[in-house]
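Got a structure here, written out as structure tokens. Questions coming.
Only a single protein chain was left out; the remaining protein chains are all shown in position.
Moving on, here comes chain A:
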Amino acid sequence: MSTLSVHDHGVAHHDHDHEHHHNESFWTKYIFSQDHKMIARQFLITGIVMAVIAMILSILFRIQLAYPEKSFPLMETLLGRFAPGGRLDTNFYLSLVTIHGTIMVFFVLTAGLSGTFSNLLIPYQLGARDMASPFMNMLSYWLFFVASVIMMASFFVEKGPAGPGWTIYPPLSALPKAMPGSGMGMTLWLISMTLFVASQLMGGINYVSTILNMRTKGMDLWKMPLTIWAFFLTAILGILAFPVLVAGVVLLIFDRSFGTSFYLSDIVIQGQVMPMEGGSPILFQHLFWFLGHPEVYIVIMPALGISSEVIATNSRKPIFGYHAMVYSLIGITVLSFIVWGHHMFVTGMNPFLGGVFMITTLIIAVPSAVKTFNYLATLWRGNIQFTPAMLFAIGLVSFFISGGITGIFLGNAALDINLHDTYFVVAHFHLVMGSAAIFGMLAGVYHWFPKMFGRMMDEKLGYLHFWLTFIGAYLVFFPMHFMGLDGVPRRYYSFTEIESLKQWVSVNTFITWAAIFAALAQVAFLFNFFYSMFFGKKAPQNPWNSTTLEWTTPVEHIHGNWPGEIPTVYRWPYDYSKPGHDEDFIPQTVPFSQTLSSNLPHDFEDHASHDNHEWVNTQKSNEEVK
């Protein structure tokens, strides 16, 4: 009830007194803010900081892979006992891999991406004053922040951060004796992730309730931009999948700390027979991937939503097949819950089950293919404006194709026998969900930066950033496919010990240098981002000539978003380059009565209301008369 009353207060307040100014202190405005715009910016900046950290971690372990025999005194200076003699410790290498994965998947591409753009765009694009429960929204950010701090704190415990890979399979993660990374660092990892999931649930429930209840007049579901559809379905995925991870994690905590054996059985470690019996390590994998697979769609769907919006706006064309785009998102959402077993083909899971998961997995490729084709059709005969956001969206489509195609190999249980856990997998997911999602996020940042900070980012630096990153990412991940095809396993500290893998050291050196260049290119972004935040050119109200509602708000942020009444929505969000209209875009707030010269039967296909029928009928009879 309390959230409801807060919400009521908000509405009443804005309806009666728009110009009333809050006396906000520094604390309530910038730190414990309940305003969706500020929370979005908090998520974004925290996400960027975490991304930079995770990127530096990846460069550290890339250096180890490129120069497995060389010692770097600087490493010892920076990392101390984790790099004795200037060479990374083998266990610390695994910790780096683990934390890089965890931060990138959860803290950057889930919280940083969904958190930022759901918070920013859901109220803006739907015409709401704020989120349904602003207080819960604030809690969501702060739980995320605390989770990030705990995750980073694990670098300062004696045995180092968690090390059993981001999938933390027990028994490796359950037995502190098995590796240093299963000690205190693992405990912190589990605590951090539990808080993180709490944060995601609060955010997700907020997003869903806002989208379902707080749309402005005229904004029915089929008039929502694809971004909102993507955020909506992502939030549903998160709400249904994340609790399962918590269940899995809590059982793991029990196994680690209270002597239960949910995941443990028949274990002899370092010659010592352990008392646990009756558990199953595979059970954890089922629970983990029940979240883990929807998680990759939680990562990619918002990116696809953002790119749909950016591609349509900058091609000056309606997104091709709006309904097909929505239905494929829904298809992906539903199917993503029944494909998790494709991560477990060779784990000893019942092979028949593997066969079933293979069928569902390859079905999910169909909606993904439809989305790709629709992007191509949107670009066809467009009038493409190359803003930096558009470049990143095009890059996303390219990565989505390159990475998606290799999924057809991995989703095939039979082919997976030889490819499972090799660099082929690393290449696959870094392209399709790593690079593609991060490009979606960057496209979003470049596109909505004027909305977030009221200033423009530098375009030329954006171009530079895009090209260096785009080329860099391909140089890094493309050669990895071939390593995988040669049977090079992932999470190896070095490839010097196994005879047949030694030939790949030279390729690894190349990949590392490509990664270093791509990482340095991010300085162009960071400088651009933080410099433009304070000194960028002042943004106009609608810099990209876009149709959606957020561009009808004033450049200066005000509490409640619109100074006057919330605008009413009359049309779908993709009326670009409509024949018969003088400008190449018609905002959603323009009624059809003002655009008589450009109205088409297509505008009314979704709405069988009386007026529209009448209009369509007159049109038809007019045409007959002609």
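Keep this in mind: contacts are C-beta pairs under 8 Å (C-beta built on N, C-alpha and C of every residue); 3 or more make two chains touch, one makes a residue touch a chain; residues count from 1.
Here is the rule we go by: contacts and distances are computed from a predicted model.
Engineer: Of the candidate names "Pyruvate ferredoxin oxidoreductase alpha subunit", "Carbohydrate ABC transporter substrate-binding protein (CUT1 family)", "Cytochrome c oxidase subunit 2" or "Autoinducer 2 import system permease protein LsrD", which one corresponds to the UniProt protein name of the undepicted chain?
Structural biologist: For the chain not displayed, UniProt's protein name is "Cytochrome c oxidase subunit 2".
Engineer: Out of A:I45, A:M184, A:L240 or A:A324, which touches the unshown chain?
Structural biologist: A:A324
Engineer: Which residue, A:I45, A:I253 or A:V370, contacts the hidden chain when the whole complex is considered?
Structural biologist: Result: among the candidates, A:V370 touches the missing chain.
Engineer: Return the single residue from A:Y169, A:W513 or A:F592 that touches the missing chain.
Structural biologist: Within the whole complex, the residue contacting the unshown chain is A:Y169.
Engineer: Looking beyond the chains shown, say which of A:L464, A:V555 or A:V590 touches the absent one.
Structural biologist: Result: among the candidates, A:L464 touches the missing chain.
Engineer: Considering the whole complex rather than only what is displayed, give the residues of chain A touching the chain that is not shown.
Structural biologist: Touch set of chain A with respect to the missing chain: 73-74, 77, 89-91, 94, 164-165, 169, 171-172, 175, 178-180, 264-271, 273, 279-282, 315-324, 346-348, 351-352, 354-355, 358-359, 362-363, 365-366, 369-370, 372-377, 379-386, 391, 394, 397-398, 401-402, 405-406, 408-409, 412-415, 417-418, 420-422, 459-461, 463-464, 467, 470-471, 474, 478-479, 482-483, 485-487, 489, 491-495, 497-500, 503-504, 507, 520, 523-524, 574, 576-579, 584, 602.
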